[in-house]
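Of the protein chains in this complex, one is absent; all others appear in place.
As written, the chains take the letters A and B, and residue 1 is the first residue of each chain.
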Amino acid sequence: MQVSFSPDEIASMVQPRLRRGSTAEIVRGIAGLDTAGPGDLSFLGNAKYRQQVPKSRASVILLPAGYEGDPAPGQLFFEVDNPSLALARVCTRIEQTLWPRPAPGIHRSAFVAPGASVSSKATVGPLCVVEDGASVGGGSHLQAQVFIGRGARVGADCWLMPGSIVTAECILHDRVRLNPGCVVGSEGFGYEFVAGRHEKLPQVGFVEIASDVEIGAGTTLDRARFSRTYVGEGTKIDNLVQVAHNVVIGRHCLICAQVGISGSTTLEDYVVLGGQAGLVGHVTVGKGTKVGAQAGINRDIEPGSVVNGTPCLPYMLERRIVALQHRLPEFFQRLKALEDAAGGSGKSV
Amino acid sequence: MQVSFSPDEIASMVQPRLRRGSTAEIVRGIAGLDTAGPGDLSFLGNAKYRQQVPKSRASVILLPAGYEGDPAPGQLFFEVDNPSLALARVCTRIEQTLWPRPAPGIHRSAFVAPGASVSSKATVGPLCVVEDGASVGGGSHLQAQVFIGRGARVGADCWLMPGSIVTAECILHDRVRLNPGCVVGSEGFGYEFVAGRHEKLPQVGFVEIASDVEIGAGTTLDRARFSRTYVGEGTKIDNLVQVAHNVVIGRHCLICAQVGISGSTTLEDYVVLGGQAGLVGHVTVGKGTKVGAQAGINRDIEPGSVVNGTPCLPYMLERRIVALQHRLPEFFQRLKALEDAAGGSGKSV
Partner (left out) sequence: MQVSFSPDEIASMVQPRLRRGSTAEIVRGIAGLDTAGPGDLSFLGNAKYRQQVPKSRASVILLPAGYEGDPAPGQLFFEVDNPSLALARVCTRIEQTLWPRPAPGIHRSAFVAPGASVSSKATVGPLCVVEDGASVGGGSHLQAQVFIGRGARVGADCWLMPGSIVTAECILHDRVRLNPGCVVGSEGFGYEFVAGRHEKLPQVGFVEIASDVEIGAGTTLDRARFSRTYVGEGTKIDNLVQVAHNVVIGRHCLICAQVGISGSTTLEDYVVLGGQAGLVGHVTVGKGTKVGAQAGINRDIEPGSVVNGTPCLPYMLERRIVALQHRLPEFFQRLKALEDAAGGSGKSV
């Protein structure tokens, strides 16, 4: 990571409301408050770390507006509306040096079928495969060892990282980002039990990914049994998530790592699923619902719900029940005491 | 998905018991009852969706024998024994156009070691690797970017999708299907703790996959510490499943997504594991057992069991205990009332 920004350059990126203190250092790195040293930029993005600010040796610190402490000598504070977003603006600049825009063209080691259509403004990196009838739009980057199946369509300005896979007939709209090893369009898991064997239900649908979707490493999305599996605009999916056939995911959802969504289930817009949550098939999770980590969703969920636990309950009720479960030893003792007072049941706890 | 079938062609595929109504449309797509329009084929595969039939605009609908409603004008009903299986017959036809049988031969961009043996009737697609001593049987298709390790054997009529990996010495029998990114033969996770470090136990066994097995995207099967990890005939494994070293899986099992099976555990035939279930090592799950989603199996399970929860319990008992847990707030209040009536314990709930 090559970083070299003057304090004024940082200021032009983060547009501070207030600037306090000063430093002679050039910013050459970014670090957490506790590990930063001279030349580092740091930030207070989570109130949990507030007590680390006075001890931090960072040269420049991004702080929420109204932060009360003072900078140390040689230290510069920028007060901003949202320190995390402000840092993101700096990182966006760094990102451009980390992943410079590749030159368009098809690498000589890639295999692009004669019947495929690759924009002259797209980049197809080394050892990629683009099958017959597939298309790749302008500004899109297939980094290396990417697979695009027959008749699949990749829109404009997508980034498909190494080893990502898009199978036949699947559709990616614009600015979609697939992390390494992500699979779009594996076969749905559908069988009928006939005469002692699982007879395959062919999976002839596809997967459609709307614009501005990002999908994590190793995540798998199954093609529909027929018609489509769908991911709506702006939704972000983390690593190692399973999305089964005919699932429909709305716009601007957040799906954390290792979630599993069973077949034909629908997420409406703005749903948030915590890590390792599991959803049965054929249910609908209403708009804006938040699901806790490791929760098990076994029924339709009303819009705006906050649920937790397996099987899931409204969040506050689930918290209360867990607290009561932890008091079961006490509870059994109290029951026993009542029984003893009433003449005893003869049962011990 | 190119679809174009006359109603009579559909009839010849699904062999209806009864045909009611008629349509002038050619079937050009398949859709769910609620989203289908003219030219679409639909089906009633799950009683949950029964009320959608009268409102459906599909031109042709596959229905269970004895369905009582009448078709709309221009709509055709086919009554069949199993609408889902009947639809599968249509999809099988569509599948042949989606994935036409590839011509045999080795793509010029593939690397096949001189000591490998590839049938003249097999297809090795672009950028595949077949190491020394490996063999690939007739009718098998290594689609693209597939890896076959030293001495591994792939039987006849297998389909290895892009990015699937079979490491050294592993064996696939016939008609095995590996979804994209599936790994057969990663190293087992075995260490002994010696002098403050985890000393590796070399994993020198292999994985053997019987005929008619299908394995999902991103699923990993570890090679045995010695001898073999085994998957029995006709078993189907979904995406992102972990199968540890020396696991033995019987015939015709169904293993849903994100299940984890620890080392040396045995599944007998016809076991069904719900999504995200976890199994400890060195236990046996008896024939025909059904395990609920997210369940935790920590002991041997008798054949024919239905279990749920972590740690697992018989299904009906688990359901009852969950229901009682949800009544804990009431329960504590009742306990408190009894204590108050008896003179009070001084504890509040």
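In the analysis below, contacts are C-beta pairs under 8 Å (C-beta built on N, C-alpha and C of every residue); 3 or more make two chains touch, one makes a residue touch a chain.
Because the structure is predicted, anything quoted here is derived from the model rather than measured.
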Option touching the unshown chain, where A:Ser227, A:Gln276, A:Thr289 or A:Ser305 are the choices: A:Gln276
Contact residue for the chain not shown (choose from A:Gly163, A:Pro202 or A:Gly286): A:Gly163
Of A:Ala144, A:Val291 or A:Val307, the residue in touch with the unshown chain: A:Ala144
Touching residue (missing chain; options B:Ala11, B:Ile26, B:Leu85 or B:Leu201): B:Leu201
Chain B residues that touch the omitted chain in the full complex: 109, 111, 127, 129, 131, 145, 147, 149-150, 163, 165, 167-169, 181, 183, 185-187, 189, 191-192, 194, 196-206, 218, 220, 222, 225-227, 240, 242, 244, 258, 260, 262, 276, 278, 280, 282, 294, 296, 310-311, 313, 317, 320-321, 324-325, 327, 330-331, 334-335, 337-338, 341-342
Those residues of chain A which, in the complete complex, touch the missing chain: 1, 29-32, 35, 46, 48, 82, 84-85, 87-88, 91-92, 94-95, 98-99, 107, 109, 125-127, 144-145, 161-163, 177, 179-181, 212, 214, 216-218, 234, 236, 238-240, 252, 254, 256-258, 275-276, 293-294, 322, 325-326, 328-329, 331-332, 335, 338-339, 342, 345, 347
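Assume only the chains that are shown with their structure count from here on.
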Whole-Å separation of chain centres (CA-atom averages), chain A against chain B: 25
